[in-house]
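Only one protein chain is missing from this complex, and each of the others stays in its spot.
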Amino acid sequence: LIKKLSFNTTEKYQLLDVTKEVEKLIEESHVSDGLCLIFTPHSTAAIILTENENRLRKDWLSFLKQLIKDQKFAHNQIDINAKAHLLSGLLGTDKTLIIENGKIIRGRWQQIFLVELDGPRTRQIVVKIKS
Amino acid sequence: LIKKLSFNTTEKYQLLDVTKEVEKLIEESHVSDGLCLIFTPHSTAAIILTENENRLRKDWLSFLKQLIKDQKFAHNQIDINAKAHLLSGLLGTDKTLIIENGKIIRGRWQQIFLVELDGPRTRQIVVKIKS
Partner (left out) sequence: LIKKLSFNTTEKYQLLDVTKEVEKLIEESHVSDGLCLIFTPHSTAAIILTENENRLRKDWLSFLKQLIKDQKFAHNQIDINAKAHLLSGLLGTDKTLIIENGKIIRGRWQQIFLVELDGPRTRQIVVKIKS
């Protein structure tokens, strides 16, 4: 079972909590035990698990910017989004989660986030649910 | 097949080799060919593959601290573990491995580690074995 979700981001850098939308798909699938693969088909976005707390979301954005702050980018001669490509590759665009008793196994403070690194844009998330 | 393991960490930052425990589960499952998903349901821990060598484990901890050394954290106003959240999200909490002939495919120097980033605590690892 493959489902596709679409989200509009509003900022250059943004953390968007997509947990509810993904968990709704699991519920609708009636899959009790299996795997759930969450993938974003973009080279300037990423998927992470982290806590949904306002200040932490800000910390994430400043952390990501700081990781690449000192660098000069050759790719920027053709496209100014080299930073976004590097951070997307570093964080990764796929997460595989376990479904047990119809629910995703995740910690209390682990929400699923789409990370926008070159917005605002319309972004896709592909969810594969496998029993 | 879903199995849950529990580990007590003893340090604030720690790399704990869980390879033996995970491979014992594979052996007991009698699954010959399939997938093995290793997941830790915590937002301040992570799963990595790396070599189990004393000095390298120390290098990992100093590397992780250095990645976030210059940063100020807004989230710390409510909880002083912002660093742990960021590193958990950066390293990731899931690894998917391949089972062939009843064994996990991994390199000679690739052991499976639970990374404690805000210990000491009791940590869970969930292992999903799928033929």
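Note that the chains are named A and B in the order they appear, and that numbering of residues resets to 1 at the start of each chain.
Keep in mind that, in the parts below, contacts are C-beta pairs under 8 Å (C-beta built on N, C-alpha and C of every residue); 3 or more make two chains touch, one makes a residue touch a chain.
This structure is a prediction, so every number in the text was calculated from the model and none was measured.
Where subunit A meets the missing chain, the touching residues are 2, 35, 37, 39-44, 67-68, 70-75, 77-78, 82, 85-86, 88-90, 92-94, 96, 126, 128, 130. If you put the missing chain back, the residues of subunit B touching it would be 33, 35, 48-51, 53, 55-56, 58-60, 62-63, 66-67, 90-92, 95-98, 100, 105-107, 109-110.
Just so it is clear, only the chains that are shown with their structure count from here on.
For this pair, subunit A with subunit B, the centres built from the Cα atoms lie 20 Å apart.
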